[in-house]
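A protein chain is absent from this complex, but the other protein chains hold their places.
Each chain gets a letter, A, B and C, in the order it is written, and its residues are counted from 1.
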Amino acid sequence: MKPSATTVAFFGPVGTFTEEALLTEPDLAAAALEPQPTITEVLESVSRGDADLGFVPIENAIEGTVNATLDGLIFDFDLMIQREVVLDIHLHLMAQASTKLSEIRRVVSFPVALAQCRKYLAEHLPQAQAVAANSTADAARELGEHPDAHAAAIGPRVAADLYGLSVLVDDIEDHPDNQTRFVAVAAAGVPRPTGHDRTSIVCFQRADRPGSLHGILGQFAARNINLTKLESRPTKRGLGDYCFVIDLDGHLDDELVGDCLRDLRAGLAEVKFLGSYPAAGQHGPDRRREADDAWREADNWLGALRAQIG
Amino acid sequence: MKPSATTVAFFGPVGTFTEEALLTEPDLAAAALEPQPTITEVLESVSRGDADLGFVPIENAIEGTVNATLDGLIFDFDLMIQREVVLDIHLHLMAQASTKLSEIRRVVSFPVALAQCRKYLAEHLPQAQAVAANSTADAARELGEHPDAHAAAIGPRVAADLYGLSVLVDDIEDHPDNQTRFVAVAAAGVPRPTGHDRTSIVCFQRADRPGSLHGILGQFAARNINLTKLESRPTKRGLGDYCFVIDLDGHLDDELVGDCLRDLRAGLAEVKFLGSYPAAGQHGPDRRREADDAWREADNWLGALRAQIG
Amino acid sequence: MKPSATTVAFFGPVGTFTEEALLTEPDLAAAALEPQPTITEVLESVSRGDADLGFVPIENAIEGTVNATLDGLIFDFDLMIQREVVLDIHLHLMAQASTKLSEIRRVVSFPVALAQCRKYLAEHLPQAQAVAANSTADAARELGEHPDAHAAAIGPRVAADLYGLSVLVDDIEDHPDNQTRFVAVAAAGVPRPTGHDRTSIVCFQRADRPGSLHGILGQFAARNINLTKLESRPTKRGLGDYCFVIDLDGHLDDELVGDCLRDLRAGLAEVKFLGSYPAAGQHGPDRRREADDAWREADNWLGALRAQIG
Partner (left out) sequence: MKPSATTVAFFGPVGTFTEEALLTEPDLAAAALEPQPTITEVLESVSRGDADLGFVPIENAIEGTVNATLDGLIFDFDLMIQREVVLDIHLHLMAQASTKLSEIRRVVSFPVALAQCRKYLAEHLPQAQAVAANSTADAARELGEHPDAHAAAIGPRVAADLYGLSVLVDDIEDHPDNQTRFVAVAAAGVPRPTGHDRTSIVCFQRADRPGSLHGILGQFAARNINLTKLESRPTKRGLGDYCFVIDLDGHLDDELVGDCLRDLRAGLAEVKFLGSYPAAGQHGPDRRREADDAWREADNWLGALRAQIG
């Protein structure tokens, strides 16, 4: 019995890129893993307290935002991002070992994966019809369970292994540098700053201030805070009504970042905080501390002036 | 011989919201209509000259951008938007007439439509599994051709009519005010200004100017040009590399708009022009002309000064 | 023995507009008054501790900044503005009672006062030569002490009274709405906020950031802080090197103002604080408090988020 084991819900089934990404993190790989059929159910599971962490894709370099994840974090749940994981994405054409390319009439996969191999399919399998599946793993499982010499699936290598398929062609994705970014979310809590952190927020434009994105960006520019992502999302209140998901270099605990968030919220926008967490990948020299030194000097100066009041 | 008939390719099959939107435009409804299985094939058909116009969804109020359309216009084709059509979206639960709600075990539809009814399904059909189809019309056709007392489809009313299904429940969409915006595209040509026009462009940030969106927005703000849409899209060059699709009030022919586009292109961004076309819906008093009067006065002033040179 | 009497040094001599302005403030009028021959000597007197307060003109609606005052506060002394006084300026032509306008050959005054009556002099006294004096009062005193039927002085009424001259013509200033703004300065201390306060600062551009004024103004704009004055001054380091004297609505003690000053200093500019003090004149509804409510709400939000760290 292990009373305190961490439970991690993830967007399943097994055999997808999400599982592959999760397994790159040793502590998550060692946790009790619970695949969920939809992203929403992962987020619900964490929100209800059934799981300690949820692990979901949030963004793909080719397809852009994973709407279910981002909209869940923006509109439906109050969760905090705890870490991010970036995985190189390679898609493989898989089928029964004896299947010949020229005889394939149907290619089954998750629509996003099909879209990412559009050029390959048009060139090499023009006779094949694209068929939607609920996930890349489902496509492989279906084909593994119902062998069909005229069908192939597209998915990660782990899916071929899992469902007894052979990889006919490696790396058929149209854009070879594709990556997907995943996040682990919890019901609350902000990891301590590490010196290379990222912060995610959502800014809602106020209806009476149509040009406010210009002002919002001005706040970051004024403080030399680097933005690594700026995504618009419809607010579901009508065409043309957007919010903006912004990722920035730095941590909530940094004085400059905190100050900026406070000013945004006080004057320009509703702000929803999605988390501060260690940034994936390599980073340049740390601008943040330098900025904070200047801020702290300025704060001391302000304090000394205010001590003269009265 | 058919010397002058207009051919319109659209994202099919028949029985989808796209066809419903197309049929609201009398001149398009009277053209030779050619459904295409994918958005990409619609755009290709126009690009090759096989069709005069292509008609595709570009944006949904709930789901956001239709990636295949926007990415096709941004990256893969050089087409010009000729008009926009906005359609109210209502989704209906349809099945054989004798099917009982309580016996439904599978609900089939296009994933986007399934996602838009998520709350309804969780509340009223918790026992049913969501199953992906290639389109709402395909879901209805499949069920019409293979009757199944335990299955239902989600789609527009035209699909129920077309495939002999009964609408069990009207308007099951979670957000009742949902709309989709469609565009008609041609290989070239810009419609003349009508006084209520919209212009669509794509701005690519220059890699060496990370903060340039702030500057880009400043150009519109400086001219009081109203933006009706601002969407980020990944450029497929790597995570965090974006371009911005911007819709604005006004026409390429307006001096103020032309001037702004020129300045954007000259100094701040690569700009791809996607079209100027009549804006859907009602509009307030025409700001554009007023702005142009001021611009023209300023242009005359500049000309008079320059006449003094030398 | 003079245990507690306040000593006020002012830019003399007696008989000038400065004295007139000072006498409008009852507590200053009741103090021990010490005229000084130059503005610099007033500022030095306060800086050395010989006087508790210094009273000097800082700005005229027609002539602009009084350089000696502003440069003294910016470059040479560290003093704090304690209050401002705004006086309507009327200039009178004064001479011996028997002097006839047509016989006046010389008009003596402080060059600024002569400049402010340029049109009157050109029209009514074209035959008269303008002669510089060290102050309006000196001009009157000189004429009072050395009567001359062909000379007149220009100055405030108090000078005519003081030196036994008659006012030949009232209000000969070219711009009838002229006003001068005076300030009382002390060696240290900031008056408590009254709800209608003004704050004066100097921002020095950093040599390596030539466009920084745009950024500096953006900080105020982002916070909706109203600027009542923006004056450039050469830094005496070379042509084209400026600092900017900025007056804004609000008090150092206001969270929004303090926050803005801190950000300016941290990121954009050297900032010298010249004081927060009650604003002269009438004011509209108090924007400041509203802004602070939003800021405080945002500060609480930030604090609650930060409590989750760790």
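To be clear about the criterion, contacts are C-beta pairs under 8 Å (C-beta built on N, C-alpha and C of every residue); 3 or more make two chains touch, one makes a residue touch a chain.
Treat the numbers as computed from the prediction; the structure is a model and nothing was measured.
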(message) Among the chains present in the display, which ones are touched by the chain that isn't there?
(response) B, C
(request) Have a look at C:Thr24, C:Gln127, C:Thr194 or C:Asn226 and name the one touching the chain we're not showing. (result) C:Asn226
(request) Would you write out the residues of chain C that touch the absent chain, in ascending order? (result) 40, 59-64, 67-68, 86, 111, 115, 118, 130-134, 175, 177, 179, 181, 210-211, 213-214, 217-218, 220-221, 226-234, 236-240, 242
(request) For the chain that got dropped from the picture, name the residues of chain B it touches. (result) 80, 188-193, 215, 218-219, 221-224, 252-253, 256, 258-259, 261-268, 271, 273, 276, 291, 294-295, 297-299, 301-302, 305-306, 308-310
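Keep this in mind: only the chains that are shown with their structure count from here on.
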(request) Would you mind pulling out the distance in Å between where the CA atoms of chain B average out and where those of chain C do? (result) 60
(message) Multi-chain contacts only, two chains or more: what residues does chain C have there?
(response) none
